[in-house]
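Note that this complex is displayed minus one protein chain, with the remaining chains in position.
For clarity, chains are labelled A, B and C in written order, and residue numbers in each chain start from 1.
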């Protein structure tokens, strides 16, 4: 994938936005363990950043996925992982299915304000008893007249304490686990929705994460996305964007690598710069090599996504690799910062804590391996 | 890089050639520790395979590098590393500089028969005292009238016992190591050229490797490629293709992975197929992920090469990664074959021995790291 | 679950001591570890409790209230403290194990009698202050100066990353009394209430319960009698102290790795996914075995080292390598445990989450991995 001038211009404007509207506040948001999603997203919506590859009819730019990828990659400039993650929920995790399969009415009611930045959304898949095991979720939406009445618990919900609506995966019938699920837009102010607790995490502090409780929550059936029973399929498709979003955070690794080069170049020990140690510049070259391989893999997947191919396997591979490589890069770089890297406020220490989520959230490494094996035709039938 | 139908057709015809003309003889050639380069290359030349991206004026097809890459990737079907390596010398290591900078006369004399498969060539860079350290070679070509008179020793020369000419790097003056070198086409039958010894190697048995001795070898100065003193620069450029050739052997890794899947699917132990063990299909999925990342990196580099960019850094990264990943894939797959993988004739055991060269030949890993660091701007000046 | 301690190294007395330390950790530390971490400190009374249990005096001379002990007692102590998974508490509680040895080795009887007994009784806190903001591991370059002025030294400069730096009563501070290089370095015992001596807190990725500080000396007058050893002779003291610290760090990293293993096994037994407990998944079982294998190898390496130290050898390279090896084992086990616990492993208040944030301090503190490799290479004659 070779970016055009248009891609580069988009990235420039995103980066400028980050420098003025995000990075100056990151330390404060990290300390608060939350960022003001409504205020920030409104500004992003005004700038057009929240609907780059969404249909123009609903306020989007109507560009192809390569532009969305360019946007996501630019988010690597943000000096934390939490804010980009919440942005990703808004653009690539909770809304692709809605944009693709939602009715016109539903898209006007939920997608338009989300793209405009007037509403903050969450994605509700994981549950306390079913983290990576999507098929085994327990939340149930029974039909009552024209409504769904929803009961269940959702876990690890990004922006869960401040979002306006959630794209919720629920069982709408008994029967085969892959055919009994439905995606529903649920307003968070609905009666019966409560935040069971705000979770304290190792990293990703600027992003609020919640456990949500749904107790006989009533929403009209027209809030359903697409067809009933197709929720699992839609969500699997939506996971492609989610995983590519995660993998596109290679740019954050690259940023830390650059910062590490600058620091080790300046810092002196034993009569030379730290960077002049052969093990340092060799190790950084190794890490850069792997980052480039990940970048190439992401771009390859994006190229094929734009060409209309199913990139589930490639996206899962890229997601697996960003989690593992992320830990390696964070660890390797922090090591060269020494004590200065271990202090709380350093960017590299933040990446170290934030990136650990990549191998857990959005489907753990082991889940990715299962998916890849399935696409390779090597997964045993019963497993 | 998305291959077109033309790329795929080329690959099909190459693979068919391999199945009929190469693979049936590989075991025999491996045992003989040499393959009949003249006979095979003549057939390949007839098929047009030796000049895919060489100018049509000299018998090539005049296609862009993406077609050459498609050809090289198809070579992964060959059931050994030695024969593809010798082919690579013929097409991507010894001839790119000649094709690019050689005089019309020189190209008629050396390039045309090489593309036709009438002549077998070698590349002469390494020396006993300067393996990866190209700048410090000692072979000297002094001028005498219209001739060069060459003296020195070249090491690790692929096809060295049967080639007709060698693209030789020699010092042609004293002075700065990067500006005193020249590439010269030297016929191997010239007086004073001798094979000091045929080397016995860990792997790559079907390819003959030699140490060559040049004792006052006289060749006309018109055998010089391009300008005098530009040899180092030409060779560095030529290394791009050499490294991409090495990295494109990811297809051999992929082939072994597929063979391993087939074997472990069939083979039973402890009441189930070996493949059904979770560690087996997970490990194979991890290896496949890295192979795909390498593939994407190679294609990214090739795309940029075709677009006219300097891909030295990307090609060096890909070369580094194929060596390291190659060892990992060969090791991981052989493990799952157990004793059957350890027997001499197995494809996986051959890959295990052959691929070890990738981190040594064509610039060792440590040399690649130095180059990458240099392009990253992190290499200390004096190192 | 793990193999028992090797009887060739561990006596019944060792075993009894291990039980004592483990009980102390389980009663006095573990129940509070998460809370103290979030609070950024632990009650000062813990020092006295540890002293009463006989933990602070291990390996120190009897004349100062200590209990001489072989290296295995020190290993056991560090390992069991490491098992608490509260490296911050352990680091500050045991900071005298790096703060006092230079005094024992080089301090005058008078100075030692003033400093050591109170520390071993848990009434006073001892810290070591060598690292500087600008010098890192490069002791020979340190820039804090101590100029002789009558019967005192006047100290100016800063120290960085000092464990127990906020609360300590006594600081063993490396200072430059002479010219450049290692030969100009001395050690001074400095009291906390010395005028001109201030401290500022450092926030860290982990070890939250530990009070780590930057120290500032601004024309501090320190009595010349507080000099530890002879002037300009501190470099070997500091180096020897590093070796002792590395052994302790290795053992506590090994203990932390065991804590990760225990929590991972317990979780894997309890947690069900895809219809079966996690531990029924082959890759999980193999990962647990990988953890055990690394722990066993590290433990064997440390036991080997301790027995050599008891036999009077000075295996500097092996000590450096053991510390590196143990830190890598801890890293592997912390990463594996967080992965096995999944989302729960990412939540604060969970032991493996805390340990994950404590990995890097083990790979940096007491000599970064690469520095130790350089050291080992020199020692091995490479």
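Keep this in mind: a contact is a pair of C-beta atoms (placed from the backbone, for glycine too) under 8 Å apart; a residue touches a chain by one contact, two chains touch by 3 or more.
Predicted, not measured: the structure shown is a model, and the values here were computed from it.
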Residue, one of B:9, B:64 or B:366, that touches the chain absent here: B:366
Option from C:6, C:225 or C:276 whose C-beta touches the chain left out: C:6
Listed residues C:19, C:52, C:113 or C:377, member touching the removed chain: C:377
Among C:35, C:63 or C:293, residue touching the chain not depicted: C:293
Contact with the hidden chain (one of A:29, A:282 or A:352): A:282
Interface with the undisplayed chain - residues on chain B: 126, 129-133, 136, 155-156, 199-203, 267, 269-270, 277, 279-280, 327, 331, 334-335, 338-339, 341-345, 349, 352-353, 356-357, 359-361, 364-366, 383
Residues belonging to chain C that touch the chain removed from view: 1, 3, 6-9, 265, 268, 279, 282, 285-286, 288-290, 292-293, 296-301, 303-304, 307-308, 311, 315, 317-318, 321-322, 324-325, 370, 373-374, 376-377, 380-382
Chain A, residues in touch with the chain not shown (by the definition above): 277-279, 282
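Following the convention adopted for this analysis, only the chains that are shown with their structure count from here on.
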Rounded Å distance between chain A and chain B, as computed from the means of their C-alpha atoms: 41
Where chain B touches two or more other chains, by residue: 278, 282
Chain C: positions in contact with at least two other chains: 281, 283
